[in-house]
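The structure appears right after this line, and notes come after that.
Partial view: only certain chains, each at its native spot in the assembly.
Chains here go by letter, A and B, matching the order in which they are written, and residues are numbered from 1 within each.
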Amino acid sequence: MPKYQPLDSLKSPRFSGVSTFMRLPNIHTLEDVDFIVTGVPFDTGGTFRVGCRFGPKAIRDASVILKPFNPELNINIFEHCSGVDYGDIDIVPGFIEDSYQKIEEELIPVFVNDIIPICMGGDHSITLPELRAVAKTKGPVALIHFDSHSDTYDSYFGHRYNHGTPFRRAVEEKLLLTDNSIQVGIRGPIYEPQNLEEARQLGFEILSAGEIRKIGIEESIKRIRKRVQDKPAFVTFDIDFLDAAYAPGTGTPEIGGFSTWEAQKFLREGLAGLNIIGYDLVEVLPSYDPSSITSFAAAGMIYEFISLIALNKKNRNIMEIKGISV
Amino acid sequence: MPKYQPLDSLKSPRFSGVSTFMRLPNIHTLEDVDFIVTGVPFDTGGTFRVGCRFGPKAIRDASVILKPFNPELNINIFEHCSGVDYGDIDIVPGFIEDSYQKIEEELIPVFVNDIIPICMGGDHSITLPELRAVAKTKGPVALIHFDSHSDTYDSYFGHRYNHGTPFRRAVEEKLLLTDNSIQVGIRGPIYEPQNLEEARQLGFEILSAGEIRKIGIEESIKRIRKRVQDKPAFVTFDIDFLDAAYAPGTGTPEIGGFSTWEAQKFLREGLAGLNIIGYDLVEVLPSYDPSSITSFAAAGMIYEFISLIALNKKNRNIMEIKGISV
């Protein structure tokens, strides 16, 4: 049996006690774990609505309804892997470069130990230091980026670091395998026609919402898998990939988006078996989420991440048992 | 003209007066009625968010916008049937067995008089005493169960009665024609892989959300009709059959679900003409429903129930006129 397991909600009511992600133990350890869930409550990078610093707490509160067996992926998660709620990274509110350093420093040992981190934002500016930690320890990675915004602007108000620029910076800093990277779900108004063009010139494939609606989700999934191949990959999921009706509680809600069902399909079928070494889910903003559906959606997406980790672990174990090297 | 009709909102403003379901008269009578709408404000059975005791009031408040003609089913409801707002059943908050007894006792005369009850929950634990009343008066029935959860766990915290167990109990108590019963829309994490398996072993057909997405709603509707046939049936509709974006105000919101349009289609096309002798709609939780869309959705679903009752009544009248026995 993997070491760390959620509390059993058939015995202890799930609304009971301190809220940790999925009722996993809250331990700051890298031993005996396959994944960690950690909060990165940094929101100084936001250019419109702010308050994502409370995202991790809200996602934890919603996650207590999750149960260990995922019927769609047919996986009993904690038979195959162990995980903890690692607590939050102590960022410095109001100071992006200090916070970047703390995030990077905190994540490096996670990657060094081949543990998969799942970071709960915070705004999207946090993905840059996450990718720095990845690149320093594992080399550049493929980026699988679910979002309504490309986040590849050059600067805002003369500054280069905020929640609208991380992926331009990531390319500039050579953190990504751009040939294997893809942005999925992009939609909504932009400043200039060249904005998307530039993202493409940076090397990203862009699968816009418009195109997804045209070719369908099945075909879109094929595109993702074809692009990423078996490269080590990092998944970043901005909750505004979902339509504003499904995720009102976010920094820059965008209409014309995807349902949670569509998102689940993207994750389950689009990512199963890929070689994903890190995840984040960002831009959950609880103060604009009066009935918490955004947090439930976020917890549900992270649930799929964990299921994918368990699935890979299970398959690897099967292969190991069968004597196949991995 | 059937006896009891809603107030005319072209004359008396619909926001006016005491809220009764669809502005029907609030009378505790079984005479001259074809259906009753009654509240069952019991919520002690809830294992996560609670407060469904205020569900009936909220559904009544939303229902005042309903009008008597249903264009999709082409039925002028109150030309064919009469109904009242029967008030609420006086359950005992905090005491499930006492409440079960009161619910059963109150509903028995309704069934004895061949009147169709529409019960507004309350949490899903209330369906068990409803089915006991059915079985005592009419024998076992087919169950048509719309929900994201199978509600066939054995027990929580060592107790057998709550909102997660009613349908296992119903089978054990032989209240159902399990061969004609079906659970529709099941999705989301479960405790163990065997949970769904056990529901199937209890005799239910399970049409999961995943399967519905695969085969389509039209085909799913055929499955329901094929399963239920012309058996006397009871419809139980948990509002979390709907996606959390469409029904945030519920005890255990579940993402990846259905839209109200899809639900309407299921009810209109899936149930038209079936021999349904009772309905409930459960798990509306107003304190998590800040813009009342859950209550509007619930009122809208009940509106379809009433339309189906009127349709059956109309068809039966036509057949009677034509001399066809029914």
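In the analysis below, a contact is a pair of C-beta atoms (placed from the backbone, for glycine too) under 8 Å apart; a residue touches a chain by one contact, two chains touch by 3 or more.
What you are looking at is a predicted structure, and each value in this text was computed from that prediction instead of being measured.
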Number of copies constituting the complete assembly, 2 shown: 6
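Everything that follows uses one rule, which is that only the chains that are shown with their structure count from here on.
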Between chain A and chain B, centroid-to-centroid distance (C-alpha), Å: 38
Residues of chain B defined as touching chain A within the complex: 47-49, 153, 155-157, 187-193, 195-196, 208-210, 213, 243-245, 248-249, 252-253, 255-257, 288-290
In the complex, chain A residues that touch chain B: 9-11, 13-15, 65-72, 74, 76, 243, 245-246, 259-261, 264-265, 290-293, 296-297, 300, 303
